[in-house]
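Of the protein chains in this complex, one is absent; all others appear in place.
Letters are used for the chains, namely A, B and C, taken in the order the chains are written, and counting of residues starts over at 1 for each.
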Amino acid sequence: MKLTPDASGTFAIAPTPFFDDGRIDYESIDRLTDFYGKVGCNGVTVLGILGEAPKLEGNESLEVATRFIKRNPKLQIIVGVSAPGFASMRSLAQASMDAGAAAVMIAPPPHLRTDDQITSYFKQAAEAIGDDIPWVLQDYPLTLTVVMTPAVIRKIVMDSKSCVMLKHEDWPGLEKISTLRNWQKDGSLRPMSILTGNGALFLDFEMERGADGAMTGYAFPELLIDVVTKIKKGDRDGAHDIFDAHLPLIRYEQQPGVGLSVRKYVLKKRGLLSSDAQRKPGSSMTAAARAEVDYLLSRVARTDKRAALK
Amino acid sequence: MKLTPDASGTFAIAPTPFFDDGRIDYESIDRLTDFYGKVGCNGVTVLGILGEAPKLEGNESLEVATRFIKRNPKLQIIVGVSAPGFASMRSLAQASMDAGAAAVMIAPPPHLRTDDQITSYFKQAAEAIGDDIPWVLQDYPLTLTVVMTPAVIRKIVMDSKSCVMLKHEDWPGLEKISTLRNWQKDGSLRPMSILTGNGALFLDFEMERGADGAMTGYAFPELLIDVVTKIKKGDRDGAHDIFDAHLPLIRYEQQPGVGLSVRKYVLKKRGLLSSDAQRKPGSSMTAAARAEVDYLLSRVARTDKRAALK
Amino acid sequence: MKLTPDASGTFAIAPTPFFDDGRIDYESIDRLTDFYGKVGCNGVTVLGILGEAPKLEGNESLEVATRFIKRNPKLQIIVGVSAPGFASMRSLAQASMDAGAAAVMIAPPPHLRTDDQITSYFKQAAEAIGDDIPWVLQDYPLTLTVVMTPAVIRKIVMDSKSCVMLKHEDWPGLEKISTLRNWQKDGSLRPMSILTGNGALFLDFEMERGADGAMTGYAFPELLIDVVTKIKKGDRDGAHDIFDAHLPLIRYEQQPGVGLSVRKYVLKKRGLLSSDAQRKPGSSMTAAARAEVDYLLSRVARTDKRAALK
Partner (left out) sequence: MKLTPDASGTFAIAPTPFFDDGRIDYESIDRLTDFYGKVGCNGVTVLGILGEAPKLEGNESLEVATRFIKRNPKLQIIVGVSAPGFASMRSLAQASMDAGAAAVMIAPPPHLRTDDQITSYFKQAAEAIGDDIPWVLQDYPLTLTVVMTPAVIRKIVMDSKSCVMLKHEDWPGLEKISTLRNWQKDGSLRPMSILTGNGALFLDFEMERGADGAMTGYAFPELLIDVVTKIKKGDRDGAHDIFDAHLPLIRYEQQPGVGLSVRKYVLKKRGLLSSDAQRKPGSSMTAAARAEVDYLLSRVARTDKRAALK
């Protein structure tokens, strides 16, 4: 079940569950995986930026990935393998694929600046992991500080046949989706999947511009699925209606640095995580922030009962 | 009518109107000013980042500021005077105050990094303009890349008695407001006004955390006034209801680099600008983006008739 | 005497002389200009980064440039016209040329990241000033944070016929010179002048790689002329001998943020500046730093008598 260029739908970005003392909470991984499968996610992305991947030690990364992979063979698991060196990247990529992952995801290191530096990096990275491993290109300038034009993305994709998906989270990014889709129509870019991140803050229009689905960590993946499905069915107003009901919370979760603590807080309230702790160095929520999220949940719940949490 | 530390309410950030050929459109300045006054703004901030200030030549800056100032003596006009050198900053500040401005606004230059560099800069800047000119401290890390802790803001404020207001647009920033307000309660920070920017994306909670009002360029300042007023009256749900109705458009306008073109597009649709052109180098909207904004306006208009534009 | 693509030799970067109270010291401009001419500089670049250009007000910039230009018609004066907006850039460029400047110099604004952003910016800038004004492209990533590959430079040069010179101060940058020179040999890049900056820290090898000369602010332009001349005559060892004698001081002057105060200190010791003050915000030297420079001067003077200052 390797990932292919026609992948679509909703891939949840999973946090890595920890106990309060920083140990990995494997049972919560199981609960999360079961939940993602039950609500209808097509896949799950693990060890991403949201997944606190850099805080894991070498063997832990593979153990976390494997736990997600083994729990539900029907879910496609994408494993984040970004690393400062290609040796670590290759070994985690190959071990993850051996364990049954569908693909790996690679983000650019922050020091890349010029178009050439970026395309060269990904060419080398793709060679390093081996051309039999499908991989996802992550384009996230706000956090990674690396800015890729559509032409750079095209060159990366055309240079490596095993690149099957773009995780798009440029901001602003709507025109980028349109440009890439136009290039696919005129044949200058081969087919590939585009899933969008950015905490879903623009999912409504990203789908209308031609995205294949969502890949982000919003604590209600059901909402992502709803929007993706409704837009694909042509129900524009319906998609925006449900999206807009969640937007106040989506916006709150999308705050840099704070978002992860909000997501873990909501996922804990949903009964999926036993603790909302982050491994150090991490952030936490004040009582005021928790009360704000509770208020937002209560407002979302007026429209969407799934947000009615205790 | 100089600005004082108890300023509150809504200050619109005004764009600078240009004709398609790049000339300044002074009649649109008049229309904008009349509009801001009519809807109930307490003041207007001109020559900010949104106002394309760096694209103006020396004499133009003062002419634009003066036009806003002279049009409606009841509106408090705050003039952005950020400049790489203190000579230009001082001359524009003094000339603006002579023309009748209520205050000036100063943003940190992007190269500042350490706490000491930041506090020293503002101490020198305040001395440069002279201690009889009230000034607004702009805290906008996303665009300016300068990160100020609450303690740094406190030191800047305590160092300069003429600093009367914080334009808060840190992101995330809610805890920063709470911290500053707590310091004012315990007496370690003197009173000062806090108005919030960030395109109003968090205005609902910023007001609840203790902000005195809004200072941003959202194309419906009426909405800012509504939220500010309702929160102050204790109508929490009412404030969030009207805020949430606008949030999809607020979010769309808040996109870096794109926001200004959206705002000018909407303000032109509202009959306030004769052209939505930016002076070069600028950005423009695609047909797809304009259609998206039109759609968002039509959705906002279901709740708020003021958004029903042709 | 407009600048042409075959320009070569040594262009001194001139500081802007101020009195201790921040006023411009025009008589020191005269002394500096006379000095540059007497020692054999081919030209002088004014209002560069070293020239504290952003601290000048609009009319001052032109007055400073004009004073340099009028003093010695035999010197080619290049005027830095970098500005956040094209309106200011154009007006200073055209007024400078009208006053007799040989060319203008343009640096990229710091927010540019992708190859497209960079090439588009310079295309627009060249159009803005008008295609009859020869201009110098400044490539200085250490300070400006904009990284241009050789291919980007080639595109900029091929897009604008009036771009006649590269001011090269990438670091590391030797391979960049070789690449550009190779492209000129194979015909894929048209002829243009390359002068190098970076405080002359690599002037020895930059000349060997094919640079046409030096354009930097080292307080002994005589040394720059010596190295440029000796390399061109094929006297490799001689060039390195005199270069190495100055290198300890060159290195000391090349410290970011500190360099300007060192240069003004030495130029004052040389009798060229009446004050070593910078306009605010500026930096100054401690007694320890001044003593270190004095010691370095005394050591250079063992080999080069021109460094024997009181």
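Rule of thumb we're sticking to: a contact is a pair of C-beta atoms (placed from the backbone, for glycine too) under 8 Å apart; a residue touches a chain by one contact, two chains touch by 3 or more.
Treat the numbers as computed from the prediction; the structure is a model and nothing was measured.
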Among shown chains, those touching the left-out chain: A, B, C
Among B:98, B:116 or B:131, residue touching the chain not depicted: B:116
Residue among C:24, C:289 or C:309 touching the omitted chain: C:289
Residue among C:101, C:174 or C:267 that touches the chain left out of view: C:174
Absent-chain interface as seen on chain B, which is shown: 113-117, 147-149, 151-152
Chain not shown, touching residues in chain A: 22, 52, 54-60, 83-88, 91, 110, 121, 124, 128, 279-281
Residues in chain C touching the chain absent from view: 171-172, 174-175, 178, 201-202, 204-205, 208-209, 240, 243-244, 247-248, 251-252, 255-258, 286, 288-289, 292, 299
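Here is the rule we go by: only the chains that are shown with their structure count from here on.
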Intercentroid distance (Cα basis), chain B paired with chain A, Å: 34
